[in-house]
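Just one protein chain is left out here, and the rest sit where they should.
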Amino acid sequence: MTNVARTGQALLIAASSMFFAAFTSAMVVRRGLSGDWITPLLPTWVWATLLLGPLASWLIQRGHVRPAMAAGAALVSSQLALLAGLRLFVIGEAFFGVLIAAHAAHAVAGVAAIGRFGARASLFWHFVGALWIYLVFLFEVWA
Amino acid sequence: MAIAILIAALAGATLALFFQPRWWFPDAISAHAKDYDAQLLFTLWVVGSIFVLAQGLLVWVIFRYRDRGQAPSVNCGSTKLELLWTSVTAVVFLALAFAGQGIWAGVHLKNSDPSALRVEVMAKQFAWSYRYSGADGAFGRVDIRQIDDAGGNPFGIDSKDPKGADDLTAPILRVPAGRPVELLLKSRDVIHNFFVRELRLKQDVVPGMTIPLHFTADKPGAYEVPCSELCGLGHHQMRSALVVMAPDAFEDWLLEARQKVVLP
Partner (left out) sequence: MRIFSTDHKVIGKQYIGLALFSVLFGMVLSLIMRFHLVHPDTKVKLFGLLWPDGAPGGQMTPELYLSLMTMHGTIMVFFVLTTAPQSGFGNYFLPLQIGAHDMAFPVLNMLSFWTTALSLLTLLAALIVEGGAPLSGWTAYPPLSGLGKITGPGQGLGQDLWILSIALFCVASLMAAINFIVTVIELRAPDMGYFDMPLTCWGWFVTALISLFAFAVLLAGGILLMLDRNAGTSFFIPGGLIVNDQIQTRSGGSPVLFQHLFWFFGHPEVYIAILPGMGLISTILSVFSGKKVFGYKAMAIALLAIGGLGFVVWGHHMFISGMSPYSSIAFSVLTLAVGVPSAVKTFNWLATLWGGRLRFTAAMHFALGFVSLFITGGITGLILGQPGLDIYFHDTYFVVAHFHLIMGVAAIFAIFAGLHYWFPKMYGRFLHEGLGKLHFYLTFVGVYAVFVPLHFAGFVGNPRRFPDFKEYEFLKSVMPLHIGVTHAAYFLAAAQLIFLFNYFWSQRRGAVAPTNPWGATTREWRDD
């Protein structure tokens, strides 16, 4: 990976982190403000999805582009399934929905990037995988 | 050269405007308002001095160093100077910051007087309403479904709560001079803002919150209250009034108004 590619991805990661930090802090504040927070219960299989990001990372590092994309696509599919079960008028589910949808969008971009650039886009994908781990912990532990 | 003269002229004109009496604050009608004016005046002197100094220096360098064939100097830095003007500026600015907090603390960090007259203020698109408790000193429960503007119940006082039966709803805010007042600001739709110029007080009125604002007005009179947060197409017509009355006159008014509520 060239310096330009690495620095570019690092900055994209910085911007994206800020984006998720904004949603996270909005969620923390909103939860504390009114008494209407009910923690959504995600299906237990969500823990299994944690492995998909790192799996794709491991695969792309070894140059297996197609399998990595498949793992990424599996992650996105599982996220769509999670989204289908959420009701936006319940505030907790609305926030989870926003975070999952935002992550899914990043995952789609990540899969496309790996498809187009291969291992040169791996830095961004590592971030996507790590971010999903952060989000699942946010949902399951903090909330 | 011309530009130096122009900057000087415009800066001078700007400064001169601060000495005109026409477009200025209205009378201060409370101790807080007078404190406010003192802090503002102090700040204006500090800010004005900086303004004169900075614009003056600018005018001077333009005039003094205009091209008359001289060789430009080669100094392009001085750590000492940087440290000096950075620290002086920091001291002046931070002193100003701390000097100003007293006024703010007086309004928002002090609890209101326990004997204060409590009045609820309701803002809506595009009118203000005020609620005084009845002789029982208690505000009745409200129920949003019982809001009836045409019928004189903008607060939605719950008819099933006896405490509310004697509550007085009014279109303008009347208070006695010299007595602490605590307003409880509420909105039932969008963000509005309650502003009394003569009190030097302003507060956003936010739906979902009840925000307290206390004051003691000294001078009887009628003071216009403009909504001061964009709230829709009627924002500029959302006018109210604060009427400060002599204490006796206020008591008379309150008694009579309360009686009208209980015996319609």
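A and B are the chain letters, set down in written order, and residue numbers restart from 1 in every chain.
Here is the rule we go by: a contact is a pair of C-beta atoms (placed from the backbone, for glycine too) under 8 Å apart; a residue touches a chain by one contact, two chains touch by 3 or more.
Because the structure is predicted, anything quoted here is derived from the model rather than measured.
Contact with the undisplayed chain is limited, among B:I62, B:A116, B:A138 or B:V243, to B:I62. Contact between chain B and the absent chain runs through residues 2-3, 6-7, 10-11, 13-14, 17, 20, 22-26, 36, 39-40, 43-44, 46-47, 50-51, 54-55, 57-58, 61-62, 65-67, 69-78, 81-82, 85-86, 89-90, 93-94, 96-98, 100-105, 107-109, 124-125, 144-145, 147, 188-191, 193, 195, 197, 200-204, 206-209, 211, 224, 226-237, 239.
Although one chain is not displayed, chain A still touches it through residues 3-4, 7-8, 11-12, 14-16, 18-19, 21-23, 26, 29-30, 33-37, 88-89, 91, 94, 98, 102.
Here, only the chains that are shown with their structure count from here on.
Once the centre of each chain is set as its mean CA position, chain A and chain B turn out to be 46 Å apart.
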